[in-house]
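One protein chain is absent from this view; the other protein chains keep their places.
So, chain A:
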Amino acid sequence: MTTPILELSGLGKSFGAVTAAQDQSWSLGAGEALGVIGPNGAGKTSMFNLVTGTLAPDAGRIRLEGQDITGWPAAKRCRAGLARSFQVPQPFSGMTIYENAYVAATQGAGLSGAEAEETCLDVLARTGLLKKANVLAGGLTLLERKRLELSRAMCARPKVLLLDEIAGGLTENECKSLIGTIQDLRATGISIVWIEHVVHALLAVVDRLIVIDFGRKIAEGEPRAIMASKEVREIYLGIEADA
């Protein structure tokens, strides 16, 4: 088997009595799309914080392309190919949408000049934000902020893209176009980890699913089989996978 592009082994983190991650181990193959589900407060976003380096683990290792990045600061991890979108959008409010994208293209992907500009314009066209390119990010709606999160992460040209709940609140058509965008991204060879409550969007894209509860990975496998399993039905009682 080839080296996984991203690998977590025995990752643990607790805040006092609250366990955000406990002995979490999983890996992501190159070009693979992995879905992550779990109830609110299960530790999904904390897991992203650990992987991207905004939170330091108490135990365990994280490897990117076989290299141990556990002690690396967040910025270095981004430049090495890890980019994320934030569940609670974190725009650069005093900058325009285009400038937000430009930060990612120049700082995260290390692009400059025309290449940086074209990358930004191309990504914004794909995420549907191009028409608002000159609008200040501080004045956007929540939906637009979520799209900006996705756009910025894409402009950083990552090898692994971590998406944190970007489909919530979209209309049927918007959701379809988002799925199309992410499928296009996959076609370019990017590996994706996607945390999402909108299960049908997730199932349209991912190859594999893991389920997290109380900071632990409780199930992993083929998406439809996982959704049909007893553990998931127990957690998601009342929520149907309508795909």
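We take it that contacts are C-beta pairs under 8 Å (C-beta built on N, C-alpha and C of every residue); 3 or more make two chains touch, one makes a residue touch a chain; residues count from 1.
By our rule, contacts and distances are computed from a predicted model.
For the chain of the complex excluded from view, the name given in UniProt is "Leucine/isoleucine/valine transporter permease subunit" [choices: "Tryptophan synthase beta chain", "Electron transfer flavoprotein subunit alpha", "Cytochrome P450" or "Leucine/isoleucine/valine transporter permease subunit"]. Of A:3, A:25, A:67 or A:93, it is A:93 that touches the chain left out of the display.
Among the residues A:117, A:174 or A:207, only A:117 touches the chain that is left out of the figure.
Interface with the hidden chain, as seen from chain A, comprises residues 52, 54, 73-76, 78-79, 83-84, 86, 90-96, 98-99, 102-104, 106-110, 112, 117-118, 121-122, 125-126, 128, 130-131, 133-134, 152, 156.
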